[in-house]
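Sharing a structure, written as structure tokens. Questions coming.
A single protein chain has been omitted; all remaining protein chains appear in their positions.
Presenting subunit A:
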Amino acid sequence: MMETVAEPGGQCRLRPFSCEQGLLSRPDGSAAFLQGDTSVLAGLYGPAEAKLSKELPDRAALEVLLRPKVGLPGVLERSREQQLRQTCEAVVLGVLHPRTAITLVLQVLSDAGSLLSCCLNAACMGLLDAGLPLSSLFCGVTCALGPDGTIALDPTARQEQEARAVLTFAIDSRERKVLMATTKGSCSVEEMQQCLVTAQRAADTIFQFYRDSLRRRYSKS
């Protein structure tokens, strides 16, 4: 049987979150999402006119660009872009805007662990700020499996390095279903299911954070 980490009483902790929306003046939607010391800035343009070569006849063409802080984007960034694009395409109602292009640009401001889940959260807040039609929200949660089987949520860079496996899930807001799952390292089927259940529980907290931040923004008082 595996134990969950750190504090007694079976509690995992998420790092302090912050989010700021609408901070850039040029993009249609923008959001900066911070998880502890990891922060990602998302800028969104769309739906806008698409190039003939890229336009799709029945829905919007979504493009995701992920830029690292240092150096040129490489294979890792490309694979993350594909994962983010597939997650976003699952929730964005692209059929309402055929033959248009939606461009989502993510800039890594600092990386201190759980980068992919921070990108997912920033992308969701950016989509909300841009006012694009979505069928549901999504959030990203990263779990790290320690060498002794403990699950750490929202791991720092050091926890990720020491872990046996790092799993990232994109969870949707309606039924807590999995939109995207990616793992690095090896883990058993039982361990993955436990990480998934933990991630779904953490998703509740994150969706509450989304709700509170939007309530603050749109409340009249």
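Rule of thumb we're sticking to: contacts are C-beta pairs under 8 Å (C-beta built on N, C-alpha and C of every residue); 3 or more make two chains touch, one makes a residue touch a chain; residues count from 1.
Here is the rule we use: contacts and distances are computed from a predicted model.
Not every chain of the complex appears here, and the one that does not is recorded in UniProt as "Exosome complex component RRP45", selected from "Glycerol-3-phosphate acyltransferase 4", "COMM domain-containing protein 6", "Acyl-CoA thioesterase 19" or "Exosome complex component RRP45". Within the whole complex, the absent chain has one touching residue among A:V105, A:L134 or A:A181, and that is A:V105.
Of the listed positions A:L23, A:L76 or A:L96, the one in contact with the omitted chain in the full complex is A:L23. Where subunit A meets the chain that is not shown, the touching residues are 1-2, 4, 7, 9-27, 30, 32, 34, 37, 39, 41-45, 48-49, 65, 67, 69-71, 101, 103, 105, 107, 109-110, 112, 151, 153, 189-190, 193-194, 196-198, 201-202, 205, 209, 212-213, 216-217.
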